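The other protein chains are all here in position, but one chain of the complex has been omitted.
All chains are identified by letter, namely A and B, in their written order; residue positions are counted from 1 within each chain.
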Amino acid sequence: MLKYILKRVGYTLLALFIITTATFFLVRLIPGNPIEAMTEKLPDSIRQQFFEQYGFDKPLTEQYKLFWENLLTKGDLGESLKYRGRKVTDTIAQYAPVSGRLGLQAIAIGVVSGIILGILSALNRGKLVDYLVMFIAIFGISIPNFVIASLLQYFLSIKLGWFPTTGWGTFSYTVLPSLALSLNSTAKYARYMRANCLDVLNQDYIITAKAKGMGKTHLIFKHVLRNSILPIITLLGPQIALMFGGAFVVEKIFSIPGLGSYFVSSVSDRDYTMIMGQTIFMAALYIFAVLVVDILYGFIDPRIRLADTKEGGN
Amino acid sequence: MNQPSYQVKSPLDFELKTEDFAFAGAREKQNQILRPSVSYWQDAWRRLKKNKAAILAIIVLAVVVIMCIIGPSLTPYSHEDVVMSDKNSPPSAVHYFGTDKLGRDIFTRIWVGGRVSLTLGIVGALIDITVGLLYGGISSYFGGNIDNIMMRIVEILASIPYLVLVVLVSLVVGKGMGSLLIAMTLTGWCHMARLVRGQILQIKDQEYILAARALGTSPWKIIWKHLIPNTLGVMIVSVTFDIPSFIFGEAFLSFIGLGVQAPMTSWGALAAGAQQEMNFYPYQMFFPALLISLTMLSFQMLGDGLRDALDPKLRQ
Partner (left out) sequence: MEKVLEIKNLSVSLHTYAGEIKAIRNISFDLFHQETLVIVGESGCGKSMTSKAIIQLLPENIAETSEKSQIMFEGQNLAQLPEKTLKNIRGEKISMVFQDPTTYLNPTMTIGAQIGECLSLHKKMTRAEIRQQTIEILGKVKISNPEARLKQYPHEFSGGMRQRVMIAMALACRPKVLIADEPTTALDVTTQADIMDLIKELQQELGTAVILITHDLGIASEVGNRIQVMYAGEIIESGTKEQIFNSPAHPYTWALLRSVPTVSAARTDSSGSHKLYSLPGTPPDLIAPPKACAFAGRCEYCMDICNRVHPPVFEDRDGHLVSCWLCHPQAPKVEIPVKTKGDKHHE
């Protein structure tokens, strides 16, 4: 198990390094060298400071070295090119919690409703409930979340006035965006859960449990749920990070001051240092979430636990 | 022999004659009733036909494709015509789907945009599967260290959050269809490569391949007769599921301003433009959203249907 974790951590660090490096060079590859162009507009004194700190006037390799130095020693991802003096890390610290809350709410809705719907449809396979749930699920997967967000906003807010249209504040502000964000994951979890459940229901050990004289409810809670929910955990990692990193479109539509909408603004402002910093942050978050979930899963599922001690990793 | 004497447990209701007990010749024996054998593709098609949702999806997709081809010529307008006097007009007999804030005919723009979105989806998925096939094929063919290294590369590439990377690459390569394709396929092929490799490895180890090899079947024949028929189903299904992700990706990029440039348009660009007018002219949002959703839904249902129809395990 330890060997497995070390191996996974190793790959994660390597992936992070590659992504960071790629991001760094990609941004500098943008035609017309926008960083230089943008820094030219800055007042002399500030430009001087920029150059000193980030070495924009030096050759690429120098810049690259300086970038890592700043990142590793000071945790500094640079400053915004658009808003003077605004640090990328500060911006992330300011906006990420909003996205985080929204994301967690959406995931909670998605996971809970998805699992319930998935189980319901698996247990009623081939019946009306099953078709209904699968119908919802396929809609949830097929309809882009900006469509859902727009529809929710138009009907529940503008037409009915139940919720605020845009902005951020009390809980009622979070309802529509959370719903819009969650529908897709509800659908995903419902489908996945249904497949898992059906798979587990077809396992021989379910027959054993029935042969023991176990009733349906008991069977579902003790054997089916346990074994079919476990794999769901693996979906959680990427989901958490993606939501945290910002549901770009949904945040934009509801004008929520989160990382996602800020990222979109940075893109339209061509604020390259900001884009770079956020990209690295989101990538790191994503990779770490996947790593943590994978390791957790290894601890929870006894089958994986053994496979690893026997073979020393996948 | 000391055969014990048996008696019928419940008496028979008919008489038996001695000739009834004459031994039957070999020819008189019952022939085994065999079910007619059906080829894999015939069987798959038969099962797909039974799936009403999939058939409906095929019809919807066919209609959408046909409309994308002929739709723009059904109106006297071009997708670029700006008529400021006729802006934001609701759907009518003159403008079937209404006009946008520049007075452009939405009906025309929808089908022109559909060309872009569908082309992106289909070409993108084809690029993904081609690269994936080559990469996964090479990786599983050589095996050993090469396979190991190639798969590690895929693992790292796939661990980069997709949308973030797409945005970054779009910023570098610029706008337009080619750039969008590059951005979206740059790591999009990774899951295809994994899938191909997994399939090939799984089949390579199967007994019937071993048997074929032991019988001296040439590698090409094995690939043609065994590998391809057994992986093709999975590939077709994954391509079907891949197309909507491109359509969605394009819509997403349009939303954050990195999609195709005006006056050219796409479903994503139309939806993004309409979103800003949503509060006042919701009909502008309705048609692009409907077409995106309908197309994605159809591909989903078709993919589900194909998966069920092509799964050899389900065959009995």
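Definition applied: contacts are C-beta pairs under 8 Å (C-beta built on N, C-alpha and C of every residue); 3 or more make two chains touch, one makes a residue touch a chain.
Quick caveat: nothing in here was measured; it's all calculated off a predicted structure.
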| Which of A:S178, A:N227 or A:Q278 sits in contact with the chain that's absent? | A:N227
| message | Which candidate, A:Q48, A:T166, A:T208 or A:S268, sits in contact with the chain we can't see? | response | A:T208
| message | For review purposes, identify every residue of chain B that touches the missing chain, sorted by number. | response | 1-10, 12, 16, 18-24, 28-35, 314, 316
| chain A, residues in touch with the chain not shown (by the definition above) | 125-126, 203-205, 207-216, 218, 222-223, 226-227, 230, 301-303, 306
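By our rule, only the chains that are shown with their structure count from here on.
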| remark: Between chain A and chain B, the Cα-mean centres are separated in Å by 25
| said: Quick check: in the complex, which residue numbers of chain A touch chain B? | reply: 11-12, 14-15, 18-19, 23, 26-27, 29-31, 138-139, 141-144, 146-147, 150-151, 153-154, 158, 165, 241-242, 245, 248-249, 252-253, 263-264, 267-268, 270, 272, 275, 279, 282-283, 286-287, 290
| field | Footprint of chain A on chain B - complex, ascending | value | 152, 155-156, 159-161, 163-164, 167-169, 171-172, 174, 244, 248, 251-252, 255-258, 271-272, 275, 278-279, 282, 285, 289, 292-293, 296-297, 300-301, 304
